[in-house]
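Below: one structure in structure tokens.
One protein chain is absent from this view; the other protein chains keep their places.
By written order: A, B and C. Residues from 1 in each chain.
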Amino acid sequence: MANETSLPTSTQEVFPTQVPETGMFISLGPQHPSTHGVLRVAITTDGELVTSAQPDLGYLHRATEKLAEKRTYPQIIVLTDRLDYLAAMTNNWSYCLAVEKLLGVAIPERADYLRIIVGELQRIASHCVFLGTYGIDIGAFTPFLVAFGRERERILDLFEEICGARLTYNYIRIGGVMADSPEGWEAKVRQFVKEMYGRIDEYDTLLTYNPIFMDRTKDIGKMSQEMAVAWGITGPNLRATGFKADVRKDDPYGLYAKMNFDIPVGKQGDCWERYCVRVQEMRESLKIIEQALNALQPGETMGKIPKTFRVPAGEGYGHLEAPRGDLGFYIVSDGSPSPYRMHIRPPSFVNLQVLQVLLKGWKISDVIAILGSIDIVLGEVDR
Amino acid sequence: MERTIPTLIFGLLAMLLIGLSLVVVTSRSVFRGAVALTGALGVVAGLFALLGADFVAAGQLLIYVGGIMIIMLFVIMLSQRPQDHLDRQTNDQWVWGAFFSLAIACALIMQFRAVYRGIFVTTVATPTSASIGRLLLGDMVVPFEAVSLVLLASLVGAVYFGLDKEDRS
Amino acid sequence: MLEIGPFLSKAFQALQALVVGYGMPPLGAWILAKAIQAGIIVLLVSLVPMVLVYAERKVSAFMQARLGPMNVGPYGIFQTLADGIKLMFKEDIIPIGADRLAHTLAPMVAVAPVFVCFAPVPFGKGLVPIDLDIGVLFIFAISGISTIGILMAGWGSGNKFSMLGGLRGAAQLVSYEIPRVLSVVPVLMLYGTQSLRGIAAGQQGLWHGFLPRWFIFYPFVGQLAFLIFLIASVAETNRTPFDIPEAESELVAGFHTEFSGLKFALFFLAEYAYVFLSSAMAVALFFGGGDGFTAQGWFPSWIWFMGKTFAIVFLFLWFRWTFPRLRVDRLMQFCWKFLLPWAIVNIGVAGLMILLRK
Partner (left out) sequence: MTLSLHHFLMLSAIIFGIGIYGALTRRNILGILMSIELMFNAANINLAAFNHFLYPDRVWGQGVVIFVMTLAAAEAVVGLSLVLAIYRNIKSVYTEKLNLLHG
């Protein structure tokens, strides 16, 4: 059903010029409650069964890569905030990794631990949004307000305290972090981590093991391991197929090599396992935060970086495990204050492509379940 | 006074029924026709109530309006497009059809007027559900069982027709 | 005690005598009295949804760790009123591709039957607007008309999502109507009447001095019948987990996507009025109506009735804010392969019980 790995043969499927012979043509989006932004999925159906589905992107394109060519290196961090707006911390971090590789600077230890703490907090916040919106996609409204409105809000409060912003942080800078944590911040994080374990168990009883929820998501939208690899899927979506791949383990950046945590994997890559892997990841993130808090020592938070600097000519690639998968920044420098070319590898964009084969043969209700479980952020897809 | 009120109600219902029936057979939009038919069936339920048949009136609403007409509208939504009302909805024999149906209606009306004029009734209507229940499972039990067999057969038939070709084997 | 039933009937008798004294024919006086009663019912049915909307928002807020409406009036109790006024003044939009007649009529067809449905509901001792002999059947028959309104909305909007919502609604409502009617049959068999007042009156008294003689306490039959009735009622009112006709995340808003202003408010009114009606029916059928078991004398019967009704309304709200939505084919399977067979088994068991008691 959904195991073909080939692209559609013609654009006819994307924009049908006439009503299909059987069934109908539905334009799901760009204004639709469950496309999570301005994505349009062109669907032809036979009754309730989907015969073809084509994601149609570009409604949110802001030319981030081109803009970057006219900004100095520190100014670009602001642009990266706006990519995956639910996980701005990891965007900052990934960009800084690439630039730091080009510059060859060392990061103070405290800054690296702070990066890990905010990065993992960001992962939890992002997965909280996923959990809530996925609940809404399936029809349960309460998880949204519990996960989104209660737990994520507390994480954003923590972020606000450390960097002054709640959504676009601009916190992780080239060579370190913007500011040291304020007094008492670490205790608050500890308190939050302690409470969060119980909250995740609450989500399990509310949503994860709800029979209706399992009925809606188990065995739906199955993705084989070969298919996932062929389409370049990364992140929780890949791990749900049973493929143990995580940049934090495979290509450790920062101080992740010192951290002790597991990579949750699924078995058959259906919607429920994609969801479960994320819930499990939240628990692992909590463990990492605890370890980082224990290892946190007072010290510098910014490396020796001048206010204005030129990056030596050459190319650098930095990537990390963002909440949605492998996020990479590729920067080519010609020695000037701004990059010659910057390319972003956004995990959402790559994960989104598989929809055209994954959606085929399922019902319209399942389309929503699958679309939600892939967990895309349109800001990152369209850049 | 007590005599004229049912007559008034009857006149109102009769006009509504005739009007809605005409919409059913003349409307260009099949959907509107079906909605008019739904209204007409509701009016017939009102006539039943006027005739003291309360159980039958409720049954009429439950079976016709709540069942048959909903399935009818369902099929209309599946098989029609909103722009279909631009098509002509009557065939070429409509003149002959009108003549023929008018003739039948006139013949029936004349016959009824001649034979059944001036039959009145004075008894007060009483609840009928208990007596209908006794009738259906007493004197009429054989037709009752036969009807249930017919229903079963039609159910099986409908499911069979509803299947796709590849599912039938 | 505050039994308003006898008081009301005396008041209406006095009123009729008064107008007859002024020269009105007795039939006219009777019609006047019934018209006033109908007016009271219409008022009640229009006001209860406002209370229910407020209750829904508050209950959901407390389930979701937030406060809900707080600004309009103390604890936001006038929020629904404000919303109603807002909806009244909103522009009434009819899309170009719509069937104007169907689009305009749909909300009215959906909401009008609800008012009629309350006629045979016994709100307390002597508080039955019209004690119909075919009460239960009457309610089922009339409430079926509302489905036509949903279909008209789906077709009349000229919108694919509305059309899909209408199709789903038709399939769902027709299917769930069957177990809903069948689940009530054991009650009718046991009490030998279809009048809701008669059924409620049959459930007075106590077993062994402590257990109320309500139908729900009949072993096996009572609980199963109530369960099927409750589930099918939730499905009939298009509420989560059976809200696939208006599934927000799939079909935008299903059949009422294209409705705005007062028309939208009418659909809302219909939904909440049906929630109230289903709860009231459940109380009359399964919970002894206005019977107050051992605490009989503490409150008048209409308070008992309303209290029990709102307890069951709370179940509706609770379901909505706890469960995700079923998928359309699983929904049908659940109806035809689970509810319907068990409803039929239940009728058989009830028949056996009645035979054994004789």
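In this section, contacts are C-beta pairs under 8 Å (C-beta built on N, C-alpha and C of every residue); 3 or more make two chains touch, one makes a residue touch a chain.
In this text the structure is predicted, and so the values were computed from the model without any measurement.
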Message: Using the touch definition from the header, name the shown chains in contact with the chain that isn't displayed.
response: B
- request: Identify the residues of subunit B touching the omitted chain, counting contacts across the whole complex.
  value: 3-4, 6-7, 10, 14, 17-18, 21-22, 24-25, 30, 33-34, 37, 40-41, 44, 47-48, 50-53, 55-56, 59-60, 63-64, 67-68, 71-72, 75-76, 78-80, 87-91, 93-94, 96-98, 100-102, 104-105, 108-109, 112-113, 116-121, 123, 125, 128, 131-132, 135-136, 139-140, 143-144, 147, 150-151, 153-155, 157-159, 161-162
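Throughout what follows, only the chains that are shown with their structure count from here on.
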Rounded Å distance between subunit B and subunit C, as computed from the means of their C-alpha atoms: 27
Task: Return the distance between the CA-based centres of subunit A and subunit B, expressed in whole Å.
output: 60
- prompt: Can you list the subunit C residues touching subunit A in their complex?
  reply: 60, 63-66, 160-161, 164, 240-241, 243-244, 247-250, 252, 320-330
Message: Applying the document's contact rule, which stretches of subunit B touch subunit C when the two form their complex?
response: 1-2, 5, 29, 31-32, 35, 38, 42, 45, 54-55, 58-62, 65-67, 69-71, 73-74, 76-78, 82, 127, 129
- prompt: What residues on subunit C touch subunit B, complex-wise?
  reply: 25, 27-28, 97, 99, 101-102, 105, 132-134, 137-138, 140-142, 144-145, 147-148, 151-152, 154-155, 158, 163, 166-167, 170-171, 173-174, 177, 181, 194
